[in-house]
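I'd like to ask you about the structure that follows.
As you look at this complex, bear in mind that one protein chain is not there, while each of the others sits in place.
In this document, chain identifiers A, B and C correspond to the written order of the chains, with residue numbering beginning at 1 in each.
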Amino acid sequence: MTDLLNVAILGASGYTGAELVRLLSRHPRVAITALTADRKAGHAMADVFPQFAALELPKLTTIDEVDVDAVDLVFCALPHGTTQQVIAELFETKPSLKVVDLSADFRLADPDAYETWYGHPHHALELQSEAVFGVSELYRDEIKGARLVANPGCHSTTSILPIVPLLREQLIDADAISIVSATGMSGAGRAAKEEMLFSEVSEGVHAYGVGKHRHTSELDQEFDKAAGRPSRATFTPLLIPMNRGIYATITVTLSGGATAEALHAALQTAYWGEPFVTVLPFGKVPQSRHVRGSNSVQLGVMADRGPDRAIVISTLDNLVKGASGQAVQNMNLVAGFEETDGLAQLGLFP
Amino acid sequence: MTDLLNVAILGASGYTGAELVRLLSRHPRVAITALTADRKAGHAMADVFPQFAALELPKLTTIDEVDVDAVDLVFCALPHGTTQQVIAELFETKPSLKVVDLSADFRLADPDAYETWYGHPHHALELQSEAVFGVSELYRDEIKGARLVANPGCHSTTSILPIVPLLREQLIDADAISIVSATGMSGAGRAAKEEMLFSEVSEGVHAYGVGKHRHTSELDQEFDKAAGRPSRATFTPLLIPMNRGIYATITVTLSGGATAEALHAALQTAYWGEPFVTVLPFGKVPQSRHVRGSNSVQLGVMADRGPDRAIVISTLDNLVKGASGQAVQNMNLVAGFEETDGLAQLGLFP
Amino acid sequence: MTDLLNVAILGASGYTGAELVRLLSRHPRVAITALTADRKAGHAMADVFPQFAALELPKLTTIDEVDVDAVDLVFCALPHGTTQQVIAELFETKPSLKVVDLSADFRLADPDAYETWYGHPHHALELQSEAVFGVSELYRDEIKGARLVANPGCHSTTSILPIVPLLREQLIDADAISIVSATGMSGAGRAAKEEMLFSEVSEGVHAYGVGKHRHTSELDQEFDKAAGRPSRATFTPLLIPMNRGIYATITVTLSGGATAEALHAALQTAYWGEPFVTVLPFGKVPQSRHVRGSNSVQLGVMADRGPDRAIVISTLDNLVKGASGQAVQNMNLVAGFEETDGLAQLGLFP
Partner (left out) sequence: MTDLLNVAILGASGYTGAELVRLLSRHPRVAITALTADRKAGHAMADVFPQFAALELPKLTTIDEVDVDAVDLVFCALPHGTTQQVIAELFETKPSLKVVDLSADFRLADPDAYETWYGHPHHALELQSEAVFGVSELYRDEIKGARLVANPGCHSTTSILPIVPLLREQLIDADAISIVSATGMSGAGRAAKEEMLFSEVSEGVHAYGVGKHRHTSELDQEFDKAAGRPSRATFTPLLIPMNRGIYATITVTLSGGATAEALHAALQTAYWGEPFVTVLPFGKVPQSRHVRGSNSVQLGVMADRGPDRAIVISTLDNLVKGASGQAVQNMNLVAGFEETDGLAQLGLFP
């Protein structure tokens, strides 16, 4: 490793790729040495994302053109399914490489769960077994020593952060969790599809993937582990007309005489001193706009009108803490940097 | 009553007032004879809402200037609290008057519930006892004979329509209903408040009134009655960046071995032939944009991944079926018109 | 012709097709007898546009499946270029057919201009010579007797309506017209393209087709004719984050000592009594939201701070008066109906 960590971004022409460039180009200890985008190979990054017009960046290339030996760490922002093959080959070429993978390919520790949710067997089971699930605050120590970090899904991070501490402390019923997770459009990526056109999305809202969204499998994995027994969350994502942000409204049933205030206290304890997780005062409602553009999560706990339920709300920017920001945070852990390096951006509001 | 029904709109300078004008000015059997707006009295309606520039409409006046004797039916689109006094005086002047009230003042049959949720005793209890709760499809017969119709809240109509038939048939657990009801901004009215500015609302989402939104009391009233026992819904409204539309995502627990398909069948049966309620095919997800500008409700039922829960989704335009459209529908019932008169507008999409 | 006019809509799966259905399904003298959409043939219209779920509509078919003999009038909402062939064949099958064409194929009377702007010779020159340019208010008499009406472009209608009367009266300099015409996204159609994705369009604005947008050729044709000599308009369209609406800001230089007030008076005279064109009081600024969903145009004239220039503003809904609404208006003229039939919808605001 030279003074600067040399990183490559595979899949730089998508939104998470661009967001990695935004964050890493201001990171004090990183040099971006390769950017790939198969269909745009040969173009300048500023052709694809003109906000980078004033930066000096490597040209977009194919993956094959990347000199892996010159790279210390790879961010993989490729489509689900193709990623496992690509990463296996990268490690073959250079076993000492570090990888932060933003796809879903290595998130599920259980191969059967993977096959159930993704419809085909996993093609890199050995790598899967060494991958660390990258919710930075929950698995900090494991991430530090990892070669392969599986960055979690955007909806997953949003709900895992507030719910896991409550399940660990047995404050809520693991069988009765109802999550409605509203997301902006950038989470759907940049592929041209009719249902993602402005005119189809603006001035409206609708659910999608009801009863079967794949991020549910990540919730199951983490909620089961935290509760110490099988959990059951009902997870319904909504698409709303904004670019960035996820907003999870979680209805929970209190267990063992717990109060909403106790939930709040547990979250305060769990995230005390965390630079990116803010637990708002009890009863204060988070707003997605206050985390836009930043790596922050804002959590709120509110009492329901009756005694046995509470509403927990979690919000983050799906492209930052929900994807590229957490990926940089995980890179910082892997590389031994300050965890906040390159992540100082504050929320952009208005 | 002359050939045309003479109607007055009290509170015509707000959004629900304007929406009444939009619908009634194309109604074949209605004449708008008075429009009031205390702070804008003396102005033309087209000064306040220039989309009406080509219409001939009465000038805006104060309420005192209205010739009640010349009016057959009054729409009350005034703020909560002041309405009960105004309506009591109107009936004193002309006992044969019909009133469709869009405020919350006469929605709760139980005076104690009113006092609990609104913080003061009801000032027109006698009128309260004769008011009919105006969910048109559920109380059609009572509305036909009513002198005073209490038009329900926008969130209330959205959730009552899908849930009441399910509770009546005992298909779902009355104790475990979780509602997240996303609404556009027009429901918040036209009063100038910082938190309603474009820059505060655009590109973001947040919950409001968590655990204490007053529409909850209407849900309680109707859910209890339908279930035949005390119900418990947790109701969380979200504000999202669009003008019109409410989208309720309702997580329900199935009871007595019911299936999601059975819920769907029950809604199909309940709303068979209804002109304004469309039950989508099983598993099809409603979108708010498909009801924008129309008096339609679209309902959908989806299975959750496990056997004992389902997701029920309901969407309508908060200013039409959620307010002024249902008010016109109720007027049609009260006046003996065709229920669909003046309500033929189709959804405006895109 | 039977009691009802039997109409077919070719290209019903696009936004202008859907808008035709919205308007015609409430038209008192029209029956929709055929809807075509090549790629969606076999589907119900409500599959493609669920806002029509409660309507009885013919299934989508291919164009070949349409029984032309049973059709009185055809709306052509097909892509530019393919249309001239389709219409030529329709007239061959049934010479008495009436056609309102929403494409650009028959808008330019001069074949050389067509070739210059569209890059290939016109393939139906004979039909071109009989086509009438369908700005309803300017060519009412010609449209009444036409077999083929060429519905103008959305930007074109927006700027032609205010500028032509001023040029005819020689009140403004034909050589110094600067038009900046901001449009919502629905004008770009429903084809899935990256640059039309919500995330690409929301929270931003940009010009497109600068110096070469094809609607310029329609402005040239009409401005030259009105001025009686070659005109020169600079036309720059902007794409802004809304669904519907065009808003043309036109800077004009006054000629022959004319005043801004004189411009205003000329527009008032030109459009006196027109049901769909409202000239606002002098100095009052139009807003696109006041015409959303209606067939209305709102025009405004404002003085600049100096003596020799004025600002003229024109706004309409690109899908209604800018496309399908004016098409219905033209159908009404062709068929001898009331010009306002089926076009009573008021602006939807908010």
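Worth a mention:
One rule holds in what follows: a residue touches a chain if its C-beta (ideal position, glycine included) is under 8 Å from a C-beta of that chain, and two chains touch if they have at least 3 such contacts.
Since the model is a prediction, treat every value here as computed from it, not as a measurement.
The chain that is not drawn here is touched, among residues C:Gln85, C:Thr234, C:Thr269 or C:Thr340, by C:Thr234. Contact with the omitted chain, checked across C:Ala77, C:Leu102 or C:Met242, is made by C:Met242. Which of B:Met196, B:Ala265 or B:Ala344 touches the hidden chain is settled by the complete complex: it is B:Met196.
Residue B:Asn243 is the one among B:Asn243, B:Asn332 or B:Gln345 that touches the chain not shown.
If you put the hidden chain back, the residue from A:Arg26, A:Arg214 or A:Arg305 that touches it is A:Arg26. Checked against the hidden chain, the listed residues C:Leu60, C:Val135, C:Ile313 or C:Val328 yield one contact partner: C:Ile313. Listed by residue number, the positions of chain A touching the unshown chain are 15, 18, 22, 25-26, 49-55, 185-186, 202-203, 243-244, 275, 278, 280, 286-287, 289-294, 296, 298, 319, 344-350. Interface residues of chain B with the unshown chain, by the touch rule above, are 15, 184-186, 188, 190-194, 196-203, 241-243.
Touching residues on chain C toward the chain that is not drawn are 176, 178, 180, 182, 184, 199-200, 202-208, 210-212, 216, 232, 234, 236, 238, 240-245, 247, 249, 251, 285-290, 292, 302-306, 309, 311, 313, 315, 349-350.
Just so it is clear, only the chains that are shown with their structure count from here on.
In a homomeric contact, the two copies may use the same or different surfaces; for chain A and chain B, over half of the interface residue numbers are shared, pointing to the same surface. One finds 46 Å separating the Cα centroids of chain A and chain C. With centres set at the average Cα position, the gap from chain B to chain C is 36 Å. Here the CA centre of chain A is 39 Å from the CA centre of chain B.
In chain B, 202-203, 243-244, 286-287, 289, 292, 349-350 are the positions where the chain touches two or more neighbouring chains simultaneously.
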